[in-house]
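All protein chains but one are shown at their positions in the complex.
Here the chain labels run A, B and C in written order, and each chain numbers its own residues starting at 1.
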Amino acid sequence: MIRVTVWNEGVHETTQPEIAAIYPDGIHGAIAEGLTELLGDAVIVRTATLADPEHGLDEQTLAETDVLLWWGHIAHDRVDDAVVARVQERVLGGMGIIVLHSGHFSKIFKTLMGTTCSLAWRNDGKRELVWTVDPSHPIARGVDQPLTIEAQEMYGEFFDVPTPDELIFISRFEGGELFRSGLTYKRGKGKVFYFSPGDQEYPVYYNAGVRRVLANAVEWIAPRDGVGAAPSVVHAE
Amino acid sequence: MIRVTVWNEGVHETTQPEIAAIYPDGIHGAIAEGLTELLGDAVIVRTATLADPEHGLDEQTLAETDVLLWWGHIAHDRVDDAVVARVQERVLGGMGIIVLHSGHFSKIFKTLMGTTCSLAWRNDGKRELVWTVDPSHPIARGVDQPLTIEAQEMYGEFFDVPTPDELIFISRFEGGELFRSGLTYKRGKGKVFYFSPGDQEYPVYYNAGVRRVLANAVEWIAPRDGVGAAPSVVHAE
Amino acid sequence: MIRVTVWNEGVHETTQPEIAAIYPDGIHGAIAEGLTELLGDAVIVRTATLADPEHGLDEQTLAETDVLLWWGHIAHDRVDDAVVARVQERVLGGMGIIVLHSGHFSKIFKTLMGTTCSLAWRNDGKRELVWTVDPSHPIARGVDQPLTIEAQEMYGEFFDVPTPDELIFISRFEGGELFRSGLTYKRGKGKVFYFSPGDQEYPVYYNAGVRRVLANAVEWIAPRDGVGAAPSVVHAE
Partner (left out) sequence: MIRVTVWNEGVHETTQPEIAAIYPDGIHGAIAEGLTELLGDAVIVRTATLADPEHGLDEQTLAETDVLLWWGHIAHDRVDDAVVARVQERVLGGMGIIVLHSGHFSKIFKTLMGTTCSLAWRNDGKRELVWTVDPSHPIARGVDQPLTIEAQEMYGEFFDVPTPDELIFISRFEGGELFRSGLTYKRGKGKVFYFSPGDQEYPVYYNAGVRRVLANAVEWIAPRDGVGAAPSVVHAE
């Protein structure tokens, strides 16, 4: 049983009716639904948002989380630094974290990467093709080559992140750009997966292929031996 | 001409006579001397310490620095966060940074890595052998296989850092441990080199092989096209 | 159910009584025993040797093999090139291969690496300590830090192999050397794990820690979706 928490800032859906129309249960709701649909009893999924006390990421919730998904966009700076530090410590102790789309600019992602995490972008709603370049990776299992997303915001290079441990997906946009869209990193005892498809203006989290990637990622990133303390100094005798 | 700044917290040398006896010109002085000795007119070397205004890392100094070396140990928490942010931004814009020994726990290194950077250690003053595992790397040029350091503090695994882009050196300690002691990373437009040999209690920065490594690293890490702004978001039309 | 084939050239054991005394069932027998002991019904293990028809690696056997372990030493050049090509093709199609100790000089390993795979060595029977540098890797699960092998041949750097995808273990030898002793690579749809401990003159394959590593490796390297054809050219319409 993998214990999953889907975190979403949840601001667009509560302030913009046109976004709420696309995601009536919130982006977190759509993601949670996809995971439950594909993984069934193998997961227990809860959600949390910015507006919850401690953003819904209190000690107790994190202590019961094996995999955290993170979606944020316009309210990154409203996330409490203490919560970010708590999440980072938990990742270093073994919790998996999946950072989505505009989450590239979240405090937690920038903290884990050490870089600006900037990129090029243009919201033109054109087609994105997600190509697999590591076909035997568990996250790519059962994913179409390419995975097609009919309408999407463009994200382009240069994406200012460290060299990934594994590059699984690269996306190609109709307007001319491309983007390293599926990346993994180890940090401490935990793992990070960044996946760029997904925007509040497009129904990307209902796409079957995207849901497959996220379900695969949850299974791959869950710690096999539970989450413990972050690595610490050992005074060897 | 490579413009180098050697930064040292400089606390041991000013408070402990037995350390001052080993490093009468400070650890920074010994490092600067080694670089000048080996690189001559190819570099211009200045030094800076914690006690200097803005720790000697004001905007002007950083604007004139291509490569920064960093040594710290007991005063990491006294380094101003604003200075750390300034150094990080400069690294992401292209400045090379070489982090030494106990600098693994410096704010700037932890910020660039995203992990705890913890390790195992024991100060027993025994022999360290530094083995080259990437012999064609420019930083290993002219370095003995192995490089011998007669007396040294032990650093051991697990060293909690991200997978390095390149692993150049691994050290083996008489007491039984080993340690990944020479690592490179890209961050933004800049590069990071971590090199573990070097301690305030041992005359490691006078060792000819260690001086060779640091001189090679300065040449390798210097930006070829100068330092600019850190990568930023591009709104592609 | 993972179908495992343990391949061993089997020359030492049949020509040198002192080796046969250490490995009465052959090195392959000792390895097979360890896998069965630890993995039980999760695996079905068979063995094959150089003296078998087609070295025991006929089309049929390989078609029924998910993971192949390879031990060879003094008879590398007696392995038929056609068998090597057949094994390579199968690895590229998804079969896992675990190459052991002196297998670094086998035709199949050199073919998969593209380098000389040479190293330094000295048979002095002293202690090897195997340190884990990637503690959350499944292959390191439950392995002592360090894993101690009381008597062993020394293997040292420079080990002429490509930069590994993952570096899991580094060994440190009493005589002064160290060696990257646990490495993974992706090749085609398959994976390669090289693990250096193990010599015909020492009872290394009875060591509980070594057996744990090999069992973990078999589970990690087995293809999740079976073995298919090696990747081939696609003429995209």
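One rule holds in what follows: a residue touches a chain if its C-beta (ideal position, glycine included) is under 8 Å from a C-beta of that chain, and two chains touch if they have at least 3 such contacts.
The shown structure was predicted, so the numbers you read here are calculated from the model rather than taken from an experiment.
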Touching the absent chain when the full complex is considered, from C:G103, C:P146, C:G188 or C:P223: C:G188
Which of A:A20, A:A75, A:A151 or A:L178 contacts the chain that the document leaves out: A:L178
Listed residues C:M113, C:I149 or C:V204, member touching the removed chain: C:M113
Chain not shown: contacting residue from C:Y23, C:W131 or C:F158: C:F158
On chain B, residues whose C-beta touches the chain left out of the figure: 94, 134-136, 138, 141, 186, 189-191, 223-225, 231
Contact footprint on chain C, counting only the chain that is left out: 88, 92, 111-116, 118-122, 154, 156, 158, 160, 162-163, 165, 175, 177, 185-188, 230-237
Sites on chain A contacted by the missing partner chain, in the whole complex: 129, 131-135, 145-146, 156-159, 163, 166-167, 170, 172, 176-178, 180
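Just so it is clear, only the chains that are shown with their structure count from here on.
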Chain copies touching (chain B, chain C) - same or different residues, decided at half shared: same
Angle of the C-alpha superposing rotation, chain A to chain B, to the nearest 5 degrees: 180
Inter-chain centre distance, chain A versus chain B - centres from mean C-alpha coordinates, in Å: 33
Per-residue multi-chain contacts in chain A, two or more chains: 186, 231
